[in-house]
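Missing here: one protein chain of the complex. Every other protein chain is in place.
Now for chain A:
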Amino acid sequence: MILLNMIRTEQCFSHLITCTMKHVVKILSILVTISAIWVGLLQTSIVPRSHTWLLPIYFVVSLGCYGLLMVGVGLMQFPTCPQEALLLQQDIMEAKEFLKQKGVDVSSD
């Protein structure tokens, strides 16, 4: 959920910055913003310091989990279309038949 919110803020943020900005700069500025918030948290000690120190690790780990999850879900739901291969074979037969009649060379090799 935090991640979703983060993506949303990223998107809002990217609208605020001018379009001419190179993409790597956008990403870097997001990282800088996050670091600034983290340093702020460290300074103000709203959350116990021992927890704040661990936040970057949580961040990296959650980023990695997000990536693995997306690949995993994508792989499980990978859309396949075996019936299309059969339909294509039929289309090929039909096309060969027609083209042969018209005098087009459709012999393989």
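A few notes on this one:
Heads up, the rule we're going with is that contacts are C-beta pairs under 8 Å (C-beta built on N, C-alpha and C of every residue); 3 or more make two chains touch, one makes a residue touch a chain; residues count from 1.
By our rule, contacts and distances are computed from a predicted model.
Taking the options "Dolichol-phosphate mannosyltransferase subunit 1", "Lysosomal dipeptide transporter MFSD1", "EF-hand calcium binding domain 2" or "Trafficking protein particle complex subunit" in turn, only "Dolichol-phosphate mannosyltransferase subunit 1" matches the UniProt protein name of the chain that is not displayed. Check A:V47, A:V61 or A:A95 against the missing chain and you find that the one touching it is A:A95. Contacts to the hidden chain, counted on chain A, fall at residues 10-11, 14, 19, 22-24, 27, 66-67, 70-71, 74-75, 78-82, 84-85, 88, 91-92, 95-96, 98-99, 102-106, 108.
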